[in-house]
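With one protein chain withheld, the remaining protein chains of the complex are depicted in position.
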Amino acid sequence: MSPATATETVWDGVRQSYIPPEPLRLDPAVRLHTAAAEEVDGVDYEVLRHALWNVNDEHGVTIEKVSGSPFASNAHDFNTVILTEDGEYVFFGPHIQYFSGAMDMPIKWTLENLGGAPGIGEGDMFLSNDPWVGASHQSDVQLTCPVFWEGKIFCWVANALHQYDIGGNTPGSFCADAETVFDEPVPIPPLKMVEADRIRPDLERMYLRHSRQPELVALDLRAQMAGNIVARNRIHGFIERYGPEAVKAVMRKIISDGEESFVRRLRAIPDGTWRAVGYLEAALPGDRGVYPVTMNVRKEGEMLTFDNRGSHPSVGAVNSTFSGWRAGILCILNPYLCYDQLYSTGGMLRHVRFEPEVGTINCPSFPASVTNSQIGNVFGGALANVALGKMMLSAPELRDEAFAAGGGSVFPMSAIGGVDENGNEFGTGFLDPLGGAIGAFPNRDGVDTGGTFYEPKSLMGNVEQIEQMFPVLYLYRREQPDSGGSGKFRGGNGGAFAVVPHRIETIFHAPSAAGCAVPTSLGLSGGAPACTNRFRMLRGSDVRHRFAARQIPQAIDSIDGEEGLVEPKERGMTQGPDDVWEVSWCAGGGYGDPLEREPEAVLADVIRGAVSTETALSVYGVVIVDGDEEPRLDAPGTAARRDAERRGRLERSRSWQEIEGGDDAGK
Amino acid sequence: MPYICGVDIGGTFTDCVLIDQQGGVTIAKTPSTPSDFSDGFFESLTQAAKSRGLSLGELMQDTVTLSHGTTVATNAVVEHRGSKVGLLTTAGHGDAILIMRAFGRVAGLTPAELLRFSAADKPEPIVPRSLIREVPERIDSVGEVVVELNEEEAVRAIGELRDAGVDGIAVSLLWSFRNPVHEQRLRELIEEHAPGLFITCSNELVPLLGEYERTVATVLNNYVGPITSSYIDDIERRAAEGSLAGPFLLMQCNGGLAAAETARRSALLLLQSGPSGGIVGSQFLGGLMGYDNIIATDMGGTTFDVGLVHDGLPARTSTTIVDQYEFFVPTIDVKSIGAGGGSIAWYDEVREGLRVGPRSAGAQPGPVCYGRGGTEPTVTDADVVLGYVDPDYFLGGRATLDRDAAWRAVEGLGKRLGLDPLETAAGINRIVDHNMADLIRRETIEKGLDPRDFVVFTYGGAGAGHSGVYAAELGVSTVVVPLADTASVWSALGVASSDVIHIHQRDDILPAPFDRERLRASRDALAEQTLAEFETEGFAREHVHLRWTADIRHRLQVHVVEVPFPEGEFTEVDVEALVPEFTRRYEDLYGKGTAFTAAGVELVTLRCTGSATVRKPTLSRAAESGGEPSERARVAPRTIYWPELGKELETPIFRAEHLVPGDVVEGPAVIEPTVTTIVVRPGQTARVDELGNIVVSLGDVKRGDR
Partner (left out) sequence: MQVSDALELTGEGVDRGYRCLRCEQSLGAATENYKLSAAIEQVELSEGNRYIGDPGRYVDERMVLRRFYCPGCGTLLDTEVARQDDPPLHDIEIA
């Protein structure tokens, strides 16, 4: 499939992704409440800005509490938004950022396509999960809710919540071997699931029929609905008290203030283009290809333009649609350049252009497989993290906000399922890798297991919570020393965990990842990339004997058994009672030259167990005397070692011409 | 004459209250003594004794209860001065306390702070990796032993920690609350191989599901234990020298007192106990006044704290955060935002608008009007500019404020906004008042409670100037400003009036329909544990009141709803009634139709709250008379700007010390006790009650944007 050019593409959400036109082609039946006061009292503004933010917060709290899903409660795997009448963002919620970043599109699509029939009425809510219309992937089900005033659409509130299973050929709905979307959960373009504040029973039955866990999905739908109702009622309260024009003026000003702040920061950056390239692998189980993903960001005056030129054509099951690509970029753009705007992104978006090339891995055409979009969404964000980071290093006042890519640059999804000892079906995904790691900054280290860039409030479940719900026993869950990228400032370390089946014989696995062959958490300014993701299965181990001998193995390499290679994507894999399953996740990239790291900082890392003595020597050139006593620094030895290494670097190096001429340095 | 004594140590002052049998109150306020807080403790008692014409020794001999609230434990954590703790945990899980569920990087930050990655990091470890030892042993989720405890490994680990010079060892194993056998054995091994160390076992302290929060609690208990113990020893020794007649009790974060021995063993319970006194004081005074539902608000210089008393009981929560570490502890639920008299008002260049806080001028340099070098206008400066606060009667005239400087600072800010100084000051107040109302809203409406069913209590230096607005904003009709002598030592009064409380709870997940026999067994075990604890403190079983609640949830959900559990013998019917009661409460919280009982219901936690009353103080009541304040109470009227009227008015001013029970003051007016300023807004009415409190009726308040 050859990428088409943008000019001949119809962006209508059918074959190609939906990209809303400006202005929207509204159905004549749609009536928008657009009036806004020209002036807004400064104090009213501050009071209402705060109050609208709290609406978003309360909306999220409601979902978290009502939802049955450990995804929502343990991992905050959802988010909320408030948007204007025509779908411009006022506020994101504080949870998974790419969920919010994909929610303006189904609302705009609904305004364009559903206004006449079935119509958009008071008390209606629209459910959707179509990645070509604007979902991050099918599992992240969106419920959008128009807020009416005087018979017109005043604004929208909406949320998206990850569903454990909404169908497809694999329990958990991460369909690693899906060749097209027809092997996956059915994408649902916006449909009126809630009419006059009541769930439509016919549509709900159809929706739940897709899922292997319909009770969970039903509970989640109620959580999403309850959240929207809480938010809608609060906004009605503001309108009653302050008048619609004042509330709308506050929304407009929140957006324009965010815009002004964003433009002010853009002005501090020189015009130019910055690029980052990464590689995804394993488009399908058994596939051994490598697929470049490119993120280019161009800054010209008061505009930032992102494009994906250079990205591979769409392939297998590693694609993500335009809405996910865009939302991934917003995940990092928001904390980088709008960190003080309380998650208000609408103003920023007025100065951001997206120029996707169709038919690519991050802008595929229907019916490509897209249910593993979470890989591409987040990886796109991680590449934007690096490209924008490079850009910010050129702006003194923004430099220290930049950081290298971190844990979760590709999330290693380890979905499991089976039948528990009571005969009940179970299924879940291990969300431990949300522990992530933060990449290094220009002036300080990253954070070991400090979470992910796309969820500022990352939260891992306790092992006890997981063991209480699912028939597994953890051998360990720990941080991995040396896993962060080296540098003048070190990337945060990631972690690993290992489980065996408990009280059952078999667990079915459906792992789906990338970033296992090629590292995805890239460094900045010479900082090294962090470790890769890795799945491991040790079969026929002696772990039960070790238990009987009062031992718990603490590294998979220390257990006897047979290890075959686990691909980044597998199908039909099972784990037997003596098999050990380990997942380790990518960590944070480094910043700067590791030979410039303060030797005392390296020593402190060694004492804390974050860096090994060997790595201190081989990577940082720091000589640590590690005898019977507390480790200490050999300062003269370190200086000599570092001098020698700097000379050695130049001796080992060649120019590009030499390398290109076939004088390969590969050893 | 027998006295009940309460002493509460804060960062700046140590407050003491003595209550005699007739309800007569004597107070003392002395500087806190951070180098050795016990010095300040006895100094405040000495001062109070002196006011009654007694020596410290004479007072001790007559003291039937000596109750104490202290920040010694909290300070040890915040200042990283705790003891050197070793941690023994299950093999493979030693990193849980370092990983901090990944959330430790941002725990306790406000949403506005979350997005700036460059500004957030994890805290220093409270136990470094070098002092964590993993022991081979494993128990599973139903309490069965999967791997026997490896005692040789355990003994070696204990020896290593002992040799590393730890002061104590915290033991927190996976699933120990299901089956404590390995933790119990480790305790024995530690006592044998490292005698004399302070030991905490997680199953004894917080037998709840969640290894991170349980381990933090266990480690923190050890971290603050030795320091707290030696502090308590010190006070007990000196009190015994004075032949203290009654028990010495300490205030816990759960809002109740504990005997010194319990506090030594479970020092964790003293962490974050600071706000307890104020809430319990509100509960006590509310009880005397006939109020069961109270929103207790404390607006000081830098923060605004909110806690609730609901149906006569303080609202509690099961986790709290200190220094970014979240841990299990049954604690009074107090939420805080950065809004106080010292909050700085500033011009936001980007929004071209007015903002207030969260930055505070604190006590140093303080508001501009203090004249200590502050240049940025604060909420207190706005109060001075509007005329609410009398610059010449600050702290009862002991200090004067520079109104001109406040005016200039507010004027400077106003010029950028295009507002005159009065409008600017009114704007500052409106923003801070709404921020406070938002916090109350989160703590009431978002938890399914209607603030209109509550009265607001306001204490803290800046509160009574603002409560007339933030209470009205939520539809509350009554504000109580505790007065007479108690207000300035409010926490000490709470400490003196508290019950002894012990809360024991245990996670044991039971699916509905609940197994009555298993429930009964759990309940009996908890009752025994609770009563035994009281017994060691000298309370007979028949004097202990046990209250029961159960945390219930939908199967597959994590969040629970607390449901009262039958007292005494319970029948099958009582047990069956739990599910409908859960559903009712659930739908009250989250809306009709949201309860999806088809998913199944399970009981997660059974909780026993035991309380025993030590001697309760009574307060003297005066007959109400008059209605019309005396001339002595009136001072010269002052020009005050009332934004709701859009104009300045010559406003009557009253000195609280000369108001008597029954006096009524119609707003607009200002009442001036020495420690605060009570603003009675237009349409509101203040009355002095028989206890000397000022009760403000807000009248037909405009309903807020609930």
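Some notes on this structure:
Every chain is named by a letter (A and B) in the order it is written, and numbering of its residues begins at 1.
As a working rule, a residue touches a chain if its C-beta (ideal position, glycine included) is under 8 Å from a C-beta of that chain, and two chains touch if they have at least 3 such contacts.
This structure is a prediction, so every number in the text was calculated from the model and none was measured.
One chain is not displayed; in the complete assembly it touches the shown chains A. Among A:28, A:270, A:423 or A:627, the one in contact with the hidden chain is A:270. Across A:390, A:444, A:503 or A:608, the residue that sits in touch with the chain not pictured is A:390. Only one of the listed residues, A:349, A:528 or A:624, touches the absent chain: A:528. Listed here are the subunit A residues that touch the chain not shown: 270-279, 281-282, 288-290, 292, 300, 387, 390, 393-394, 396, 399, 442, 480, 482-483, 485-486, 488, 516-519, 522-532, 534, 565, 567-568, 584, 591-596, 612, 615, 645-647, 649-650, 652-656, 659-660, 664-667.
Keep this in mind: only the chains that are shown with their structure count from here on.
Each chain gets one centre point, the mean of its Cα atoms, and the points for subunit A and subunit B are 37 Å apart. The touching residues of subunit B, counted against subunit A in their complex, run 90-96, 98-103, 105-106, 111-112, 114-118, 120-122, 128-130, 134, 136-138, 140-141, 146-150, 153, 174-175, 209-213, 350-351, 353-356, 417, 419, 426-427, 430-431, 434-435, 438, 441-442, 446, 509, 554-559, 589-591, 593-594, 596, 598-599, 704-706. Only residues 42-43, 45-47, 50-51, 53-54, 57-58, 61-62, 64-70, 73-74, 94, 215-216, 218-219, 222-223, 225-226, 229-230, 234, 237-238, 240-242, 253, 257, 260-261, 264, 334-335, 338-340, 342-343, 400-401, 403, 434-436, 438, 441, 444, 447-451, 453, 456-465, 467-469, 473-479, 495, 502-503, 547, 550-552, 554, 607-609 of subunit A touch subunit B when the two sit together in their complex.
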